Every structure is written in structure tokens, then in C-alpha cells.
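Just one protein chain is left out here, and the rest sit where they should.
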Amino acid sequence: MIALALPTAAEGGTFTPPGLEDLHLPDILPWGAEYGTGFGKQMLLVILTVVLVSWFLVAASRRRAMVPGKFQFLGEWTYTFVRNSIGRDMLGEREFKKYTPLLVSLFLFVLLSNMMGSIPFLQIPTTSHVGTAYALAGIVYVYWIYLGFKTHGVKYFKVSVVPSGVPKAFLIPVVLIEIVSTFLVRPMTHSLRLFATMLSGHMIIALTGAAMAYMFTSLGQWWGYPLGSLIFIGGLAMFLFEIFIQVLQAYVFTLLTAVYIQTSISDAH
Amino acid sequence: MEISGSLNAIGYGLSAIGGGIGVGLVFAAFIQGVARQPEAQRVLQPLAFMGLAFTEALAILGLVFAFVWKL
């Protein structure tokens, strides 16, 4: 927050709000820059997320005590939450076990990626870079289409886009709408919902931070201080709200994954 | 007085109205349902979030077009 705000404030003069380019910090590895890798903080955090989630899950599951300790209980609670209230409730008692690994790793990966925005000094949700969101949604997109073909064969084209009980006259527009909404809008909204909420949440935090710093340091008027304090209180509220949104978006992302898988493996459209 | 800026932002704001109202309706119905039948919460909650997701799609499309169409 401060790190983002300071250069803006140091420019002096008028207040310029932090923009999208502030999301892209300079590359860490300069030798990759000429290939355009952009290996910056964000990629480092993605790798850190993978390492942390793997460590957490493996450490929590390896102990296998009959009476779990606090750490193991936390792992088991998270696992059973995803397994039962997302997987079992959406996919049904018969099918859900196959998809538990995907759902669990998706939920924890997205959750920690989002939470990166609220951890001090890390302070950037990795999902606020659209590439990460595209990658995750892309995996899910490919997976449910694959599942659809595996379940229905070639008939999946018909099953997925032709709704039952539509009069012949409306069939062509309805099928067009279905194609667009199923194969285009679904993955788009799936990834962009995550990306957009994380981006806007991050921007709001950055904005309040920058505005507060400007009020305190560069304004040079006495009313900058009470106003800055008010902004700080508001920013704190937004920060807490943002944590809630981060958890909620991880839940929604995983839930939608389960819903898409369910529509692919179920018989009816 | 001169106003400068991108009309795309206004367009996105307009598209968000529909999504906002829709999400409000979805959760209003969800809360009503739970208030009438508290034991149905487990069934209704995923449905409510599904409704949220589908309703939000329009607002997200608005966001996309705000970035994509720069005429």
C-alpha cells in the first residue's frame, strides 16, 4: 500500500490516482526481460502459492492422527468443506469423489492467490493479473468439455446446445444463444469475475493508500490530516471487506467449476 | 466546463446497474427462502451463488466491452 503510494505522492503537485500500470511492477530477473517474460512479483507469488498450498495440504494430511491436532484439523476442515459442501452437494453422492482433487486444489490455490492481496508486503492478489485467471478458467473449460465428450460422445454437441421442448421455429436463435452462452460466455465470465473483483479490490486499496499518503504528506493544508484519517478508516473497512470478497470469490470460482462439471456429466440439459 | 474521459466507463456503469439489481433480487429471494425454511439453507446456498454468477455475467460482459471497444 505504502510502497505503491509513495512514488505517486512524491510526484507532488496534483493528485494522480494509481492506475493499472501500477499492477505491473518491474521485473525481478532482468535477463528475461528482453524475451518479455515479465518475471516479476506476480509470478514469484504464483510459485509461492503453489509451494505453500502443497506444503499445507501434505503436512496436514500426512499426520493422519485419529484425534487431529489444530493444524491437522484446519486442513481436514478445509478439505471436507470443499469435498462435502461444494463437491457432494453439487455433483451428487455417486460421482463427486473423482472430482475432489480438482476442486480442493482449485479452491485453495484461488483462495491463497486472492489472499496474497491482503498479506502485508506481498500485497498483490496474483489473480488480479488476467493471465492467472485465464489459466485457471482455461483448465476448467478444457476439463468440462472433455468430460462432456467422454460422457456423451459426439452427441455432446446436441446435448449441450439444443434445449429440450423448444418449438422448431425458435430453434436456430435459441441454439445460437446457447452456443454463445455455453462456450463463450461461460469461460469468459468464469475467469473475468475472479480477475475483475480482485483487480478492483486491489485498486480500491491502492487508491485509499495513495489518497491517504497524499493527504498527509503533499497537500500542505491543515484539513489534510482529518481527511486523511477518515480515508484511513474507510480504507481499513474496504480492506476487511476485501478479505471477505477474496474468500467469497474463491468459493464462487470453485462452485462454478462444480456446476460446469455437473452440467457436463448429467444427462438432461 | 469541460468534461473529459472515456465513455466506456459510463457504459460499464450502466451495465453494472442491471447486474446489481439482479444480484439483489437473487439474494433477496435467498434470504426469504431461508427465513421461511431455515433447514433449506444448505440446498439454497449453492443455488444462490449460482444465480449470482449467472446474473453477474452481464456486468462482466460490460466490463470486457469497456476495455475492448475503444471507438
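By letter and in written order, the chains are A and B; residue numbering begins at 1 in each of them.
Assume contacts are C-beta pairs under 8 Å (C-beta built on N, C-alpha and C of every residue); 3 or more make two chains touch, one makes a residue touch a chain.
Methods note: contacts and distances are computed from a predicted model.
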Unshown chain, UniProt name, "Dihydroorotate dehydrogenase B (NAD(+)), electron transfer subunit", "ATP synthase subunit b", "Putative Zn-dependent protease" or "Fructose-specific PTS system IIA component"?
"ATP synthase subunit b"
Which visible chains touch the chain that is not shown?
A, B
Which listed residue, A:Leu91, A:Leu136, A:Ile245 or A:Ile261, touches the chain dropped from view?
A:Leu136
Which of these, A:Tyr79, A:Tyr156 or A:Phe183, touches the one chain of the complex that we don't see?
A:Tyr79
Even though one chain is not shown, chain B touches it at residues 4-6, 8-9, 64, 67-68, 70
Using the touch rule from the top, list residues of chain A that touch the missing partner.
16, 19-21, 36-39, 42-43, 46-47, 49-50, 53-54, 57-58, 61-62, 64, 66, 75-76, 79, 97, 100-102, 104-106, 109, 126, 129-132, 134-136, 138-139, 192, 199
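Here is the rule we use: only the chains that are shown with their structure count from here on.
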If you look only at chain B, which of its residues touch chain A in the complex?
42-43, 46, 49-50, 52-53, 56-57, 60-61, 63-64
Residues on chain A engaged by chain B in the complex (per definition of touch):
85-86, 89-90, 185, 188-189, 192-193, 196, 251-252, 255-256, 259
